[in-house]
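One protein chain omitted, others in place.
Think of it as A and B in the order they're written, each chain with its own count starting at 1.
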Amino acid sequence: MAIPRFWREIGSRYNLIGTKCSNCGKVDFPPRAVCPDCGRKSIGKMERLQLAGKGTVVTYTVIHDAPAQFEMQKPYVMAIIEMDEGARLTAQLIDVKPEDVKIGLRVHSTFRKLGQEGEAGVIHYGYKFRPAVSN
Amino acid sequence: MRDVAVIGVGETEFGELWDRSFRDLGIEAGLKAIQDAKIASEEIDAVYIGNMSAGKFIDQEHVSALVADYAGLADMHLPTVRVEGGGACGAIALLQARLAIASGMYDIVVVGGAEKMTDVGDVQAAEILSSTADQEWESVFGATFAGLYAMMARRHMHEYGTTREQLASVAVKNHKNGALNPEAQFQKEITLDAVLNSPMVAEPLGLFDCAPLSDGAAAVVLCAADKARKFTDTPILFKGSGQASDFLALHDRRDLCTMDATVVAGKRALAEAKLEPKDIQVAEVHDNFTITEILAIEDLRFVEKGKGGPATLDGVTALNGKFSINTSGGLKARGQPVGATGVAQAVEIVKQLRNEAGKRQVVGARRGLTHTLGGTGATAVVHIFERGD
Partner (left out) sequence: MNAGIVSYGGYIPRFRITPQMIGAVWGADGEAMGRGLNIKSKSVPGPDEDVITISVEAARACMAKVDIDPTEIGAIYVGSESHPYAVKPTATIVAEAIGSAPVMTAADFEFACKAGTAAVQATMGLTLSKMMKYGLAIGSDTSQGAPGDALEYSASAGGAAMLIGTDHVIAEIAHTVSYTTDTPDFWRREGQRYPSHGGRFTGEPAYFKHVLACANLLFKRAGSKPEDYDYAVFHQPNGKFPVRAAKQLEFKDVQIDTGLCVRDIGNTYSAAILVGLAAILDEADPGDRIFAVGYGSGAGSDGFDITVTDQIKKINRHATHTIKQQIADHVFVDYATYAKYRGKILLREA
């Protein structure tokens, strides 16, 4: 039962909390203690930053051989998304047909179930992305 | 720093080896290597074991002591080291052992790599493999190991026009080579069509774009070069070694179509060896997926970036082509017991350089290279070997 392991990441998994290096401005997700570009100069200078949730698909795949937690959703789409703030992350794309996914697709974050520790265990939530809605 | 040579090699067959345990496999390969080196147990100074995940596959940690024990070496109270680094652990173990001998600390070290992957179910084995990716920020969100490599393939197709046929030609070539290798898990050739029509695992990679899960072990005996002639007429020398790391998560890498760790490790190895890629005749590169071999031959500069697909389809990397890549059959056809990979690749190169590769011999092979990856490319290790004479 990995309760603390998941609980610890709630800020980033629910709310896309990352860090911004106040030395060079680079944004990282998830949060880092040290900027990969600035090294030691950035220690103590990493500021908490909430990503806005908007990004662009950089690459993707449709997964057919699924791990246990994703059995119900296969085939499902996974993508690497470049967030508008510059950081990239890996997430599932939902509310989209696999054939409609393209590199360059604009997406925004949603809140979904990632899995659970069995029928009697804790449920884990986090981000998944869907095509950006136009309003 | 002293030169180091390989004086003996050994390996088990690779495959679904139901009747052999992890201990059985490690011992078999080790004993074969020791016999091949014609050394006595008393002459061994240390044992290094590459193993990715015995803890998860068979609930056993501390496998370094385990293997030395069951090889009959417990009474000698040797130093034993278990090395982990995702799929690169066998190659890292080789490098660590080489450094130990080069430093003068030891004269003779046995290096083994072993993995027992079929004691758990398929789904669980795949999940264990994906723990070498970023567990918290890739695996938890649904990215499987194949899915991550598939995303590299998709981007490579987008940037360089690489096609599924070109990817498939890697598998076809490696199966052709594997058919000539009595130790290979798969000894049947496959057609391009069979690869293209295999069930999808993670698009664009189908079942035949993916190396299998295997049981197996390989071992080599390393010896200080100035003492090697005592044991063998064909010592194979380390000419250069390079190891590099990179961001753990694929999404943090500088370029999704380049494994910077391979580029740097390759440069370091070639620099030490004072060689260029064109000086290498045969190489065993990491082909856990077809795309991985394409990236490897580009990043090791055997071919230009972006040209790995067409080069493979055109036969540039076929047996006795311009560069013979994965003559053993690669991870794809020879098999992929993860911890054994780096060591098994070295065994193949040694056999090639000794002219002992039988039907898959590369004519005139003098220098060979191994390339091994951990995770989705967060670790890369390159070794360059040359005949000692």
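FYI, contacts are C-beta pairs under 8 Å (C-beta built on N, C-alpha and C of every residue); 3 or more make two chains touch, one makes a residue touch a chain.
What you see is a predicted model; the values in this text were computed from it and never measured.
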Since one chain is left out of the picture, which of the remaining chains does it touch in the full complex?
-> A
Could you list which residues of chain A touch the chain missing from the display?
-> 10-11, 14-15, 50, 68, 72-73, 94-95, 110-114, 118-119, 123, 125, 128, 133, 135
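Heads up, the rule we're going with is that only the chains that are shown with their structure count from here on.
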Cα centroid separation, chain A vs chain B, in Å, comes to 32
The chain B residues in contact with chain A across the complex are 123, 126-127, 130, 134, 136-144, 146-148, 150-152, 154-155, 158, 199-205, 247, 249-252, 256
What residues of chain A sit close enough to touch chain B in their complex?
-> 5, 9, 30, 36, 58-70, 75-76, 78-81, 88-92, 98, 103, 114-115, 124, 126-128
